[in-house]
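The structure under discussion appears below in the form of structure tokens.
Omission of a single protein chain aside, the complex is shown with its protein chains in their original locations.
Coming up: chain A.
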Amino acid sequence: MAESSMFRVPQTIGHILCCKCGVPIVPNGANMCVTCLRSEVDITEGLKKHVIIMHCPECDSYFEPPRTWIKAQLESKELLKFCIGKLGDLNKKVRLVDASFVWTEPHSKRIKVKLTVQKEVLNGAILEQSYVVEYVQQDHMCESCTRIQANPDQWVAAVQLRQHVPHRRTFFYLEQLILKHGAASQAIKIKQVDEGIDFFFANRSHAMRFVEFVGKVTPLRNRHDKQLVSHDPKSNNYNYKYTFSVEICPICREDLICLPPKVATSLGNLGPIVICTKVTDRIALLDPFTLRHCFLSADQYWRVPFKSLFTSRQFVEYIVLDVEPVSNEVDFGGTKYKLADVQVARKSDFGRNDNIFYVRTHLGHLLNAGDYALGYDIYGANSNDMELDKYRGLTLPDAILVKKSYGEKHEKKRGKARPWKLKSLEMEVDESKGRSDNDKMASEYEGFLRDLEENPELRFNISLYRNREYQPSENASMTTGDDLPSVPLEELLADLDISDDEDEENNMRD
């Protein structure tokens, strides 16, 4: 009768004599005691015990061939990893169980690492052994430190951003974008010059990356060049200075443009007079009379480059006298437009004479009688544009309204602090031109800030920070109750917080 569970005899392993020294041991794979086994077999045979490493004393980094320098503190994890890596592929020979540093004087230029390894020997017995590897630290300056030492202002690549327009609005906006995305984090130096900004980098690839970033947010064309600085004939190494000349297209938002006939036909006979509504990596054009819109990409533009007829500096203020809507609302790129016939008079004319213009405008959804609007005064302008001459029989309207204005209210608000502020890039200003136009710059900056307030889509890519010094005064509380557009508080970053998207805007309706 078999029992349900087998009777197992408890097995105790006896002792045998070590075959070499005769000391009683527990039998193992080699049937030798540990000492005899150790004396027989050295598992660390063939492993490196002495290694030379390069160390840069300036930046405290270690050389990893062929080209990188790894920054690591003494007795740190990164240094341990680097040192073990220097021993070659250990895993092929032994199994690494433990590694640690043995303390050495920092100035002795020796690093000692104690490694514990295991290996199988002599049919099945696993032997564990510790040994110490000594690293001799040789001092050798790394390339970047050498370059900095030789010439602290040395740059390798430069990006020259230019836009041939008389204002700096684009550059203000670009500056904020660059700050938000950190595109200039690798720039050694940034210099502000007339009509542009120069960026200097230590590496050609950093410069390329920056150019590509700018290309994503503005339509540009670029060319690059290099200049030989030095040449090592033995190793055939050539050192160059690279320059990227980047030109941003001169068309800005709210510009009035007369399209060259070629471009107009290629865009499907878009009326030659168009307004530029938005500039990203493509130019958005809107025909204010037919409410047709289209996009122009950077290379399309640069094939037949054209200039704007009027820029936003030439705004004239109009008073709206009467509005008659003509069509329904059309949504174009997130903004609504509505065609309307309006009666306007120039503000300078108002009350003085009876000059009234009947124009068609796309701002029908915004304007009401009594509103102020900004637009271009074609009636009174003497434009000298070549493109305009190419069109025969083109009737130009007397005025084209571009945007609604809050002129008076802004007058009240001028000088008062805003509840938000912007960061700025550290730039060297080029004084060589000797221009003393700081006032001009300040008013342009003010205009830019006002633009930001009015346009939520402009704010989309920019980080606004809460201004802690802002204290709302009593006067301000009265004016903010009005229909003045301002930045809602939810959009503001309290410096390093992640801001939510705006949920409601103060819209300008009466």
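FYI, a residue touches a chain if its C-beta (ideal position, glycine included) is under 8 Å from a C-beta of that chain, and two chains touch if they have at least 3 such contacts; residues count from 1.
The rule is short, and it goes like this: contacts and distances are computed from a predicted model.
K.L.:
Quick one: find the hidden chain's UniProt protein name among "Integrator complex subunit 11", "Septin", "TITAN-like protein" or "Eukaryotic translation initiation factor 6".
P.N.:
"Eukaryotic translation initiation factor 6"
K.L.:
In the complete assembly, which of A:11, A:73 or A:227 touches the absent chain?
P.N.:
From the options A:11, A:73 or A:227, the contact with the absent chain belongs to A:11.
K.L.:
Given that one chain is not shown, which residue among A:34, A:80, A:96 or A:122 touches it?
P.N.:
In the full complex, the listed residue that touches the missing chain is A:122.
K.L.:
Just name the one of A:20, A:140, A:224 or A:365 that touches the chain not displayed here.
P.N.:
A:20
K.L.:
Which of these, A:30, A:263 or A:316, touches the one chain of the complex that we don't see?
P.N.:
A:30
K.L.:
In the whole complex, what residues of chain A lie against the chain that is missing from view?
P.N.:
Touching the chain left out of view, chain A contributes residues 9-14, 16-22, 27, 30-32, 122.
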